[in-house]
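Only one protein chain is missing; all other protein chains are in place.
The block that comes next holds subunit A.
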Amino acid sequence: MVKFHDLNIARVKDAVAQKHTLRIACRLGYEVVAVTTVLKNGNELTAAPPPIELQLTKEEQQNFQQLSRITVVLSDKTNNSYLGNDKIKSYDILAVQPTTEKSFQVACSELNVDLITFDFSTWLGFHLKHQYVQTALRLGKYFEFTYGPAIRDTTCRRYVFQNTTDFVQRKEGQNTIISSGAEWPTDLRAPYDVANLAILFGMKEGQAKSSLTSTPRALLLKAATRRLTVKSSITIGHVTSIPEKDKWKIEGSKPPSTDAGKRQNTDDHDEPKKKKSKKLKSN
């Protein structure tokens, strides 16, 4: 089944307001949600906050998934060496928000990052060079738009449309996701309404829906490979984390046989033995 994602719900100090926003997101039909912490200064880095407990029904609890995300605001002067830090690895998604052309170039080519976001509510200050965008797409990075500013403020709306249509026209929304950036529950909109907004931004209908479903899902898988794997080929985990049915692989024993298998096995064992003895006798 198709799952709708909203990978940018702003982390707010008021815990009650945060809970309310997440509950409304669940009610509107979002099944995967990420709470974003914005980091402007590298010294303020803290580990990922735990998921917030919501009073959800059993069905909702099974489907609703809360993730953590960190957005690092980049400028020319920032030292990016802390991006491989363990605290950053504790977050599910690592996003970067460039504010200058140089930081955009670095984000697209050098940094090991999942997502590149922009603050489209004002003039960006730099042009999104096609060359850098191509590099980022080749390296499997994703881009993000937020529709929250367009709904909150009429003056920001103009800039949001200007910037998003400019970007979408170049690459038709390839590898882009759309999220709310919601600080309050009133900033959220239902998934199909967001898809309609995406069409306003210049995306095609199929592209608009996939920016909420399949593209964020691919992004989450990419984020998992960045966090948990070595060069996307090997995962290292503790022995205790292996499920029971796979433990025979470590113990060096044979795979467990089922009941049906046992009955079949006994018949098979009998027949070849008989055949072998017959051959010997004839010789």
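Quick notes
Quick note on the criterion: contacts are C-beta pairs under 8 Å (C-beta built on N, C-alpha and C of every residue); 3 or more make two chains touch, one makes a residue touch a chain; residues count from 1.
The criterion applied here is as follows: contacts and distances are computed from a predicted model.
Its UniProt record calls the unshown chain "Ribonuclease P/MRP protein subunit POP5", which is the correct pick from "Ribonuclease P/MRP protein subunit POP5", "WDR54 protein", "NEDD8-activating enzyme E1 catalytic subunit" or "Sodium/potassium-transporting ATPase subunit beta".
Only one residue in the set A:186, A:229 or A:257 touches the chain that does not appear here, and it is A:186.
From the set A:2, A:139 or A:199, the residue in touch with the chain omitted from the display is A:199, counting the whole complex.
When the missing chain is restored to the complex, the residue among A:70, A:93 or A:151 that touches it is A:151.
Those residues of subunit A that touch the chain absent from the view are 20, 24, 27-28, 57-59, 147, 151, 154, 184-186, 188-190, 192-194, 196-197, 199-200.
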